[in-house]
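Left out: one protein chain. Kept in place: all the others.
And then chain A:
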Amino acid sequence: MSDKTTITLTVNGVPRTIACVPRKTLADALREDCRLTGTHVGCEHGVCGACTVMVNGAPVRSCLMFAVQAEGAEVRTVEGLAPEGGLSVLQQAFIDHHALQCGFCTPGFLMLITGALQKDPDMSDEELTEVLSSNLCRCTGYRNIVRAALAAAPAIRASVRETAA
């Protein structure tokens, strides 16, 4: 149980090699071994979604995945969202629409929205709104998160389509 395994993965475009015990969750490995603490752990049983990251282009709960399962994967975390020195359209929309208060759940929502649209840029606004019920927020009552997501969605869709084309 305590023998460490070497794992090679790409996090936010940077190749990483880390050594961790097989039972270590991806969330803990990102936070402790990669020192990327923007991914938060809120429940450790896959309900709250605060730990949502993108693995190979799709949003996943990193508390429900072992780090060893991410061998060879492309992982994107909240730290990888913003362009150098700036903010992504979605991050700016969260600020403009007061879509966060304590900010603990925010990285999970940002990755959920980005990941959902990345996976399916043709998703309708109604479908996107429904996706938002996957994660929990205790401060905002969600209204402003929905507003921010819908405001940023056209730009994210356009960017995903452009990259694909």
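Just so it is clear, contacts are C-beta pairs under 8 Å (C-beta built on N, C-alpha and C of every residue); 3 or more make two chains touch, one makes a residue touch a chain; residues count from 1.
Throughout what follows, contacts and distances are computed from a predicted model.
Participant: Which of the following names does UniProt give to the chain that is not shown: "Xanthine dehydrogenase, molybdenum binding subunit apoprotein", "2-aminoethylphosphonate transport system permease protein", "Peroxiredoxin family protein" or "ABC-2 type transporter transmembrane domain-containing protein"?
Facilitator: "Xanthine dehydrogenase, molybdenum binding subunit apoprotein"
Participant: Which of these, A:I18, A:L36 or A:M54, touches the one chain of the complex that we don't see?
Facilitator: Looking across A:I18, A:L36 or A:M54, the contact with the absent chain belongs to A:L36.
Participant: State which residues belonging to chain A touch the missing partner chain.
Facilitator: Against the left-out chain, chain A lists 21, 23-24, 31, 36-45, 47-48, 50, 77-79, 81-82, 87, 91, 94-98, 100-107, 110, 129-130, 132-147.
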